[in-house]
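Apart from one protein chain that is not included, each protein chain of the complex appears where it belongs.
Moving on to chain A:
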Amino acid sequence: MSETTTNGTGPAAGGLGVMPLSSARSLELVPKADGPQSAKDFKSDQEVRWCPGCGDYAILAAVQSFMPELGLARENVVFVSGIGCSSRFPYYMNTYGMHSIHGRAPAIATGLAASRRDLSVWVVTGDGDALSIGGNHLIHALRRNVNLKILLFNNRIYGLTKGQYSPTSEIGKITKSTPMGSLDAPFNPLSLALGAEASFVARTIDSDRKHLQSVLRAAAEHEGTALVEIYQNCNIFNDGAFDTLKDKVSAQEAVIRLEHGAPIRFGAPAEDGLGAKGVVRDRATGDLRVIDVTVEGTDEVLVHDARAASPTTAFALTRLADADTLHHTPIGVLRDVSRPVYDTQMADQLDQAVQQQGAGDLGALLAGNDTWTVAG
């Protein structure tokens, strides 16, 4: 077997160790592919073992066909996952990958991304993995703003353990573990992420490949942690959970497509070609509400600003959806702001230490200052 040996005179500068001082864009330090790539390049030789009809297939295909767009050297891409159906994802990507333990993927990926800025690190997780057992790691990853892209497959159910309610299930959900209905209120993952100081928050849907890929693109370009919630259908234990958003007719009322810089309009087209409904700020409460623009006029319709410094409006947008009917569910990039990136700053501190004190001298470190000598 061919191997390379490390140099036992300290970590190599510019290799795995100290990176050059730079405030890189998210992928600037990741080596690029030699030539053009195709989706096939990202398919591993492993048989995909999700249930037939699972929404995960669509997401996998979308990711595999999106990756060539990034043009990254495949060996510098890593997918890390936790436990659950979605967390099998890395096995099917012909990149480096780790299928870890329940809830811990953000922590593991943080260590990898913070120590290897030449990698593009992706986390694949589910609603149980990310929001129940791994909730703590998720919020702290978002707070730190490590250069990670977190894909949260939300099917509002526990699939791999066969159908218990999840932290995103609606109240009153009848499942194997809640025969009389679940009692606890669900998390809204995007509200949670915004509360955790996330610098990038987006939502998309498994079946809408074009939209999904556009969100992935924005996430990949974002510096720092990106949280992408992907509504994903579990056709075995929670089939049709997002049908309202997928059916062309009902989607008109239900889905609010957000685009940075565009007025937030949705619904059947009005005379101006845009949706007949719009989102405005209520003057009395400051909250957002949906209006009928044909009646109230278009002037007051909110223009979506994903780059707004304050997360307040983005938060309000996450609260528009009706928990039961899913009406007024915003999709797209809710927030995309620039904030110091943990791994960049960590590397900068190492560089600074070298600049200020010189590279480490092990002999001098061990010797210290207070010594005495015993003569032979």
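Here is the rule we go by: a contact is a pair of C-beta atoms (placed from the backbone, for glycine too) under 8 Å apart; a residue touches a chain by one contact, two chains touch by 3 or more; residues count from 1.
Quick note on the criterion: contacts and distances are computed from a predicted model.
**Q** Can you work out the missing subunit's protein name as recorded in UniProt? Choose among "TRAP-type C4-dicarboxylate transport system, large permease component", "2-oxoglutarate ferredoxin oxidoreductase subunit alpha", "ATP synthase epsilon chain" or "Aspartate carbamoyltransferase".
**A** Of the names offered in "TRAP-type C4-dicarboxylate transport system, large permease component", "2-oxoglutarate ferredoxin oxidoreductase subunit alpha", "ATP synthase epsilon chain" or "Aspartate carbamoyltransferase", the one UniProt assigns to the missing chain is "2-oxoglutarate ferredoxin oxidoreductase subunit alpha".
**Q** May I ask which residue of A:L27, A:L60, A:V78 or A:V301 touches the chain that does not appear here?
**A** Among A:L27, A:L60, A:V78 or A:V301, only A:V78 touches the chain that is not shown.
**Q** Among A:L70, A:M98, A:I236 or A:A270, which one is in touch with the chain left out?
**A** For the chain that is not drawn, the touching residue is A:M98.
**Q** Among the options A:S38, A:S177, A:T325 or A:Q349, which residue touches the chain absent from this view?
**A** A:Q349
**Q** Since one chain isn't shown, list which residues of chain A touch it in the complete complex.
**A** 1-13, 16-18, 31, 44, 46, 73-78, 80, 90-91, 93-101, 104, 107-116, 118-119, 136-137, 140, 346, 349-350, 352-354, 357-360, 362-363, 365-368, 370-376
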